[in-house]
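What follows is a structure written as structure tokens; I'll ask about it next.
With one protein chain removed, the remaining protein chains of the complex are shown where they sit.
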Amino acid sequence: MLNVSDLHVAYGQSEVLHGLSFDVKPNEIVAIMGRNGMGKTTLMKSLMGVVPTKSGAVKVGETNVTTMKSYERVASGIAYVPQGRMVFSTMTVKENVETGLTVTGDKEVPGDIYELFPVLLEMKSRRAGNLSGGQQQQLAIARALASKPKVLLLDEPTEGIQPSIIKEIGRTLKKIRDEKGLSIVVSEQVLSFALDIADRILVIENGSIVREDDRASVDEKKVASYLSV
Amino acid sequence: QAPATSAINTTGLAVTDTEVTVGILHSVTGTMAISETGSVQAEKLAIEQINAAGGVLGRKIKFIQEDGASDWPTFAEKAKKLLVQDKVAAIMGCWTSASRKAVLPVIEQYNGMLYYPTFYEGLEQSKNVIYTGQEATQQILAGLDWVNKTKGGKSFYLIGSDYIWPRTSMKIARKHIEAHLGGSVAGEEYFPLGHTQFNSVINKIKLKKPDVIYCAVVGGSNVAFYKQLKAAGIDLSKQTLLTISVTEDEIDGIGGENITGAYACMKYFQSLDNPNNKEFVTEFKKMWGEKTVIGDVTQAAYLGPWLWKMTVEKAGSFDVDKIAEASTDIEFTKAPEGYVKIHKNHHLWSKARVGQVQPDGQFKVVYETADLIEPNPFPAGYQ
Amino acid sequence: MKSTAFLSRSEWIGVAIVAALILVVLPLSVDGFRLNLVGKYLTYAFVALGLVMCWGYGGILSLGQGIFFGLGGYCMAMFLKLEASSVENTKIQSTPGIPDFMDWNQITALPWFWEPFRSLPMTIILVIAVPVFFAFIIGFAMFTRRVGGTYFAIITQAIAAILTILIVGQQGYTGGINGITDLRTLNGWDIRTDDAKYILYFVNAGLLLGCVLIAYFVKHSKLGRILVAMREKEDRVRFSGYSVAGFKIFVFCLAAGFSAIGGAMFALQVGFMSPSFVGIVPSIEMVIYTAVGGRLSILGAIYGTLLVNWAKTSFSESFPELWLLGLGGLFIAVVLAFPNGLAGLYQSYVEPRLGKLTGKKSDETNGALPQGSPAE
Amino acid sequence: MNAAPVNGVISDQMAPDFLLAVEGLTVSFDGFKAVNDLSFYVDEHEIRVIVGPNGAGKTTVLDLICGKTKATSGSIKFRNQELTRMSESSIVKAGVGRKFQNPSIYDDLTVFENLEISYPKGRSVFGALTFRRDAAVKERVQEVAEMIFLENKLFERAEFLSHGQKQWLEIGMLLIQDPDLLMLDEPVAGMSVSERVKTAELLNKIIANRSIIVIEHDMKFVEDIAHKVTVLHQGKVLSEGTMDRVKNDPKVVEVYLGH
């Protein structure tokens, strides 16, 4: 569903990603693991078109999105939950979720989204900026799901979330993967969560993929050693 | 066979054997450009005509134009530039009193010659300035007398922009109304330059029902004032309004239909019926287009270059001191306003006239003083 | 690496170059008239300098610096006007001995607030004290209430408008829209002569350099770093135990003080003061001088002021009817293409080459700070 | 620094040895009580961890203590000083330091300058003008930089630090003020595993001279540092005690940890 080949990304002069290639199949959750500053966020942003691609190609299904603007990529089926939430803070919770409807043209937010995050329904007319950190994280996920994506990108979605909801999110992600046939890319530093949800784990280090494991065959110790140096 | 340059220019002015340079200093940008454009046009016309007629002492007039940008300090700076750098023999310039006040010390310090065209408040007299417009008494008294006599005006509502000219003019008007006409002032108000909301004062006028609204609102505010007056149902053919600040130029912006019936007290109207003016209007339109209009100040500005030329030729010299000296009693018989003469106090003898605005934006002259009025910038009893 | 020493080497060089330019090169190369113009422009540079401190470093954009320039200028002008209005000079008035415009407005006695301006020492104190006090009031009211960013900018604009209307409206006391004109002598010394103009030019340039040094001192003190910090993360500064309002008030007052000196020197050199320096238009123009010079560059303020004014004068002399196009275009170009102004140009084009030449990296680079955008 | 109530003449019921006593604290935002009649006490030299579901009111409690948000009612006594009526900067001067949820440092300044700015001298306008970077300052900056593992980065612009290093820098900026109470809101969010371990070490080291309140969701980290854990739920204390006790409290499992 998502096909990345030889992706190079640079901030100005300094190249941060040095030719990543990987595929994500429909119905698959891939976790990108790596320590701080190894390029996880950069990868997510370049997939989303927020930072420009230097070379390489990104395809969603058959569509080549490499040169598209962010909003066109959303229309092609990518959705993004950024690190640091970035909710629209002076808009209400409901309006925030509704911004996700831009590309689908729907009038109403699908009800199952509020089912996944009941707290959002409870607070639907509160300003998003007034929510607690964790509530904002949930809102950001809901907003992404509202655009009915084929590929969902989540950048460290567990940051600042209470343990029970982390588990809940894990279950939810698997559920929407199965129900909607989504491809999910999630970046993580926490191994336990990655192991819990991912079908496959990629380890990124200094802008290159250095390891790839199927969940079945994952060598926990080896992966952990990449994460703690 | 022009006289030798060394003989007629002993102070190092920009005079050559074939040319003499003068300065034109008006705002062509900023809020005052609206009013001053006409002056620039008139001065350029006069210079062209003088050159066509052989120039001044056999020398063609060349002009350097500077923009005062509606900013008084800029006027001072540019005046200084014209005098110190360009050594111009005279400056035709300024419109507002504020710009003149800023320029005056410069002109006096560097001993220049300024021809100032605007009706103004008086209280000033300088060897270095010729005032080709009216001082306050020349504009105000005759108009008030007329409105008092023919319209029976007893109570007056005074409205002006908030600066020295309107305030001084109103002061004189009030003195005259109270002391000489036995009338009364029903209200007196001033508004910041550029003010556009006159509904409140219009309401007050409606309550006070004065015989005459007496106006010295300048610039763009006029447009707002007259439109709002009309919209408020004040019909100027029934309510007498006398203004000292609306000329054909302002009517262009107000729209003749919005101010029809109002009276203005000026010394010149475009519609003046005399041969001098006919020719002037024709020439002016030939140069600047059929649609341009000519107001009081524009005509006064036109006088500047001519008066200067005649003075120079009388003095036989471009030297400022000599010109200042020779100015007294210079006559200009071809003046569009009829006839003018320079008084020894450097103001002009001229008539006062009252015109009534017609729907086409022109004035119909309804009154003019029989004689030229002697200028008196320091009128006793009106201070 | 930066030291807390008062001025770094390259800064000394920069100051020396400016000093050489305004104290030697310009006086030698331009005629008296142009030099007087330069002197006038340099009075605006005081304002621009203040804006570097208050806007560039402190992140406080004031669109009302004309208030302080004007107050300083008016204080000076009031003194000069009183001196010019001796009984002898004004004997034709109905009340001799008071300024002419008061007489025209039927005022018969000098208003009380003019009295202090009979004394030169008092005037010199008031030239600084009145604007700084005014700035303190505004600053105190605004900053303790945490008004900032665009709001502050618009409010200062409104205050500038208020002051202009007041000055224009109270013309019996202030000279109204004409301003206070025809200033002649300072303690008997004729300020209109060419010699006096030369002397005033150098006094003005000297004061400006003095203010530059003060600005550097502040910039290199801990206060300078707090200002930068405040612009970045006001809350963090507050939670580091600083009274943010206090620092803002200080830098706002500093800028006001600089502006006031400029205003006073303006009145002395140009010979009059008018409300057209108090209002919104001049205030915004002065912000533009700062932007053109580079809002974070102390010396840039001077270059920016000179450049814009030079452009204005020469455009308007060559194209009196079209010069606004050039000027407007210049502003847009600076903002779009050179957001760090002349200083930015210097840093990205000149300095690297100089660096190559001398093989040393100068430390003026902290002028290349990315834009703080202090708006809300 | 400030007078602790050592003379034994204590009139109210508050025990004198608490560093911080929060009592009956309530704040309401347009009727919504984010913190609701909350009371808890922190001892000297204690690391207290506050956990609780998202939106429980943890961050708000810290906001209240440091003066960023004003309480609707209740009291916060720090060494018997009432904080609810003090300004932010005087709360800092009284000895309370606060780290924000997102690292809040000065990107444009170097690490050295970041620390120097936080050095608790020259805090008045005049003081800041005359402040000199003397040996004592440099020494102290060096000392703190070592504590926060940044001694090699002193002259780097803070902007170029990694996320974890930024977090440490902010902690360092608080440490240099030598506060008696340090409050950290999710200090290890976004840190790598090894950085988390180092942070725990750091906290355990600096506790000698002060007390610390930490908000955190990472149970592993909490276990490493907590002396005592307070669980907040809907603005109230749900449970309090040692990590072991709290972890096994069914109420906590229900609303927070999950099954």
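First chain written, first letter: the chains are A, B, C and D, and each begins at residue 1.
We take it that a contact is a pair of C-beta atoms (placed from the backbone, for glycine too) under 8 Å apart; a residue touches a chain by one contact, two chains touch by 3 or more.
Rule of thumb we're sticking to: contacts and distances are computed from a predicted model.
In the listed set "Urea ABC transporter permease subunit UrtB", "Hydrogenase expression/formation protein HypD", "Phosphoribosylformylglycinamidine synthase subunit PurS" or "4Fe-4S dicluster protein", the entry agreeing with the UniProt name of the missing subunit chain is "Urea ABC transporter permease subunit UrtB". From the options C:Leu7, C:Val147, C:Ala311 or C:Leu345, the residue with contact to the chain not on display is C:Val147.
The chain omitted from view is touched by exactly one of A:Ala31, A:Met48, A:Leu120 or A:Val218, namely A:Met48. The omitted chain makes contact with just one of the residues C:Ala19, C:Ile107, C:Ala129 or C:Ile165: C:Ile165.
Residue positions on chain C in contact with the hidden chain: 61, 63, 141-142, 145-151, 153-155, 157-159, 161-162, 165-166, 168-169, 235, 280, 284, 287-288, 291, 321-322, 324-325, 327-332, 334-336, 339, 371, 373-375, in rising order. Chain B residues in contact with the hidden partner, per the touch definition given at the top, are 28-31, 33-34, 37, 162, 189-192, 194-197, 199-201, 203-204, 206-207, 220-224, 227-228, 230-233, 249-258, 361. Considering the complete assembly, chain A touches the hidden chain via residues 48-50, 69-71, 74-75, 79-80, 82, 86, 88-91, 95-96, 98-103, 127, 129-130, 143-144, 147.
Keep this in mind: only the chains that are shown with their structure count from here on.
Among the remaining chains, the Cα-based centre furthest from that of chain A is the centre of B.
With centres set at the average Cα position, the gap from chain B to chain C is 36 Å.
Averaged C-alpha coordinates give centres for chain C and chain D that are 44 Å from one another. The set of chain C residues that touch two or more partner chains is empty. Chain D has no residue in contact with two or more other chains. Arrangement of the chains shown, judged by which pairs touch: a linear chain-to-chain path with two open ends.
Those residues of chain D lying in contact with chain A across their complex are 29, 51-56, 58-59, 101-102, 162-164, 186, 189-195, 197, 217, 219, 255-259.
Taken in their complex, chain A has these residues touching chain D: 35-37, 83-84, 119, 130-135, 137-138, 156, 159-168, 189, 191, 224, 227-229. Listing the residues of chain C that touch chain B in their complex gives 31-33, 36-37, 40, 92, 94, 100-101, 104-106, 165, 168-169, 171, 176-179, 181-183, 192, 270-272, 274, 276-277, 316-317, 320-321, 323-324.
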